[in-house]
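One structure is given below, represented as structure tokens, and several questions about it will come after.
Then we have chain A:
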Amino acid sequence: MIQYLFTSLFIFLIAPFLVGFIKSLKMWLLFKRPVSPFQPYRDFMKLLKKEIIYAKEASVISRASIFMILAPIVVVLFLLPPIFHNAFYISFMDAFTITGLLSLSTFFLMLLGLDGASSFGGLGSSREAFIASLVEPAMVLTMFSISLMGGSIGISKATLHLNTHFPMMHSASFILASIAFFILLIAENGRIPVDNPETHLELTMVHEAMILELTGTNLALIELAGALKFAIFSTLFVSLFLPFGVNLVWYLAFVVFVLKLLLVSVTVALIEVNTAKLRLFKVPNLLGIAIIFGFLSLFTFYILGV
Partner candidate 1 sequence: MYFVFLPSIIIIVLSFFKINQIVMSFVATSVIFPAIYLFFNHMHNDYFMVDDLNAFILLVSSVVAVGVSISMISLPYRLGLKKKQIKHFYLFFGIFFLGLTLSILSNNMGLYWIGLEFATLSTVYMIKIKYSTFAYNESWKYLIVGAIAISLILFGIILIYSATKPLLQEQAMDFYSLIENAKMINGYLFEIGFFLVSTGMFIKMGFFPMNLWIADIERSAIYQVGALFSGILESAILLGFFRLSEVEKVVNNAHLITFTYVYGILTLFMVSFLIYRAKDYMRLFSLSGIEHMSLIVIFWVSGGYFAALLHFAAHAFIKPALFLSTAVLESHRKYNFRGTLKGIGGTPTLLISMLMLAIISLPPSPMFFSEIYGFKAMIESATLSSHFLLMVGVVFFILLLLSIVFYKFITIYQEALYEEGEPSHIYRSEILTLSIFVVATLTLILPPVLQAIEGIMS
Partner candidate 2 sequence: MTDIFMGFFLATLIISLFTTRLFRLYSWYALNSLFLGLIAMSVSFELDDNEMLIVGCITIIMKSLIIPFVLRDITLKFNLQRSIPLSIQNHFLVIIVPLILAFTFYLIEPITIMYLQSNYVTIAVSSLFLSLLLIMEHKTVASKVLGFLFIENSLFLLAISATKGMPMIIELGIFVDLMMFIVVINLLFKPQEEK
Partner candidate 3 sequence: MFSFDGLSLLFLFLILLGVIPNLVYMSGYLSHIERKRHFLIHYFMFIVSMVGVVLSNNLLVFLFFWELMSLTSWQLILTNSNAETMKAGRFYFFMTHFGFIFILLFFLLIGSESLFADFDSLKELLANFKYPTLLFLLITIGFLSKAGVVPLHVWLPYAHPVAPSPVSALMSGVMLKVAIYAFLRFIFLLPNWQIEWGVIILVLGAISSLVGVLYALAEHDIKALLANHSVENIGIILIAIGVGMIFMSLNLPTLSAFAFIAGVYHSFNHMSFKSLLFMSAGGVLYATDTKNMEKYGGLIKSMPVTTFAFLIGAISISALPPTNGFLSEWMIFQSMLGSNGLDAIELKISFPFAIFALALTGGLAIACFVKAFGITFLGLSRSQNSKHAKEVNGMMQFGQILMIFVVVGLMLYLPLIIKFINESLPIENIYATIFPTPWVMKSVNENFGAVSPILLTFALLLVVTFIAIFYLSLRNKERICHTWACGYNTSSKSQYTATGFAGPIRRFFTWLYKPEVHSHKQTVAGHTTKFESSFYEVHVQPLFEKSLYEGTKKLLNYISYIVYRISHFEKTKYSVLIFNLLVIVLFSFRVFYNEVTWGSVVLEVVIITIFVKILLIGGDKK
């Protein structure tokens, strides 16, 4: 139980760091002077002190959706797979619930975008709806396929199972699913090449456009939600698709887990540096790959049988 709470707390705390780490790594790779990877923590604290401005045009949705965006993500935090093999985990919620909770958060994020009557918000929501509607099937397909391979839809159990019995027979399905999931990781968290979190240019904005009206604490919470989401996706990825290290002793397992998270962050940073942002209507091509890989992964699994 302590290990479980520790894991959740750890992921909660490390989330802003991962975002900051990617940012500074990217700057370093581009020969800029890197910011500190802990900058997001400072930003968060600073924003908490600021005054909150609400739009006159906005409604109660603007206030409520902040909670509804953050809360599901925080709940997901407690549903994540364990990083220690004998730790407690929640068995009564499964991968679909996680997918659903993330969609719930996105749903309110999109409403938030539309609430302010600004053209930017609508633009962001519209694009997000477009991307999310393509991400959702890929996500479900991947989850389906990995849970079939892991023998359990409850991802915690699947993680443990994959650790001990890696499905060599279905390695093709596994690889396809992992590629699909990685694309989802990029797309869901608004990373290049799907979205650029660093600019505020209307041609490229997706996520930023929706939260353009937010200030102060609201902005801090949404940023936190974004960081948490990235951490959650990374955790899912490393637990499900890099299934090793969990059954080591607890401190080694912990180190391996952190290393795996950093590896994901480095990969994301490298991809961000080496690709350009896609035009919006090219994004489906990328997501289409994810969907097709997810589908193929499931399909191969079905064809091969158990």
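Here, a contact is a pair of C-beta atoms (placed from the backbone, for glycine too) under 8 Å apart; a residue touches a chain by one contact, two chains touch by 3 or more; residues count from 1.
Per the selection procedure, all candidates are chains of the complex that A comes from, given by their letters.
Values in this document were obtained by computation on a predicted structure and should not be read as measured data.
Asks: Which single candidate from 1, 2 or 3 touches chain A in this complex?
Replies: Selected candidate: 3.
Asks: Within the complex, which stretch of chain A touches candidate 3?
Replies: The touching residues are 48-61, 66-68, 70-72, 74-75, 78, 91-94, 96-97, 100-101, 103-104, 106-107, 110-111, 113-119, 121-123, 125-127, 129-130, 132-141, 144, 147-148, 151-154, 157, 212-213, 216-217, 221, 280-281, 284, 291, 295, 298-299, 301-303, 305-306.
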